[in-house]
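The complex appears here minus one protein chain, its other protein chains still in place.
Showing chain A:
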Amino acid sequence: MESTILKSRNFNASFGTNHVVKNVNIDIPRNHIIAVMGPSGCGKTTYLRCINRMHELIPGATSNGEMKLNDEDVYQMHPIFVRLKIGMVFQRPNPFPNLSIYDNVIAGYKLNGIKLPKGERDGIVERSLTKVALWKEVKDSLNKKGSFLSGGQQQRLCIARTVAMEPEMILFDEPTSALDPISTSTVEELFHELKANYTLVIVTHNMQQAARVSDKTAFFYMGELVEYDETKIMFTNPKDNRTQNYITGRFS
């Protein structure tokens, strides 16, 4: 039985007078992978950042409309709770450069001042790193700085840091665009693993990636959600011809 975890109704977002996300309606089912595609500048990142209320941190940025996580209005909750429930992974790996690998994984607890007994902390670090398939590679160098890892490892470390907080959803903004093909496929495999416990929303410019990893695909165009359907249907039989043009490469 599919239950909806996130629901947007008539959602709009702007930078000052620049109306960037227009009237978006979407239902995101739990434990699914949703790919978000669309030409550059169409508002994918902006919409994604509205989900966990990162958008409002930019001076002059505004939004309105309905955004519900499990029937609870995200914009009525405290942003800190929202971000604890909806994690985010960025385009460029951004581990905390002053922290060790261990502390990077536990950063959400440590830096928030949540004290945990050592055993529990160790458990969280090992479990999170195992989930992102990084444990074997780094278990002997947990005290080294996170910034010494390769780009792909750093990105998995950032995913581990997000996973460690046990969120319900994880938002990814072009998570593999700064990675080499091998790291990319490792991260893609990871998505399948994570699906069991989390709902993933992934912005990507890579159509093969969207086709490979996602269950449903949303296509944005000039700030509007043009089409949203099963990935198979989107790639074989899209209804809107703007989607069709994009997928066949008529514009990028």
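Note that contacts are C-beta pairs under 8 Å (C-beta built on N, C-alpha and C of every residue); 3 or more make two chains touch, one makes a residue touch a chain; residues count from 1.
As a convention for this text, contacts and distances are computed from a predicted model.
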Protein name as given in UniProt for the chain not displayed, "ABC-type polar-amino-acid transporter", "Aldehyde oxidase", "Membrane protein" or "Phosphate transport system permease protein PstA": "Phosphate transport system permease protein PstA"
Chain not shown: contacting residue from A:32, A:68 or A:92: A:92
Touching residue (missing chain; options A:7, A:68, A:83 or A:127): A:83
Among A:131, A:161, A:216 or A:242, the residue in touch with the chain that has been omitted: A:161
Chain not shown, touching residues in chain A: 52, 54, 57, 59, 80-84, 87-88, 90, 92, 94-98, 107-108, 111-113, 145, 147, 158, 161-162, 165
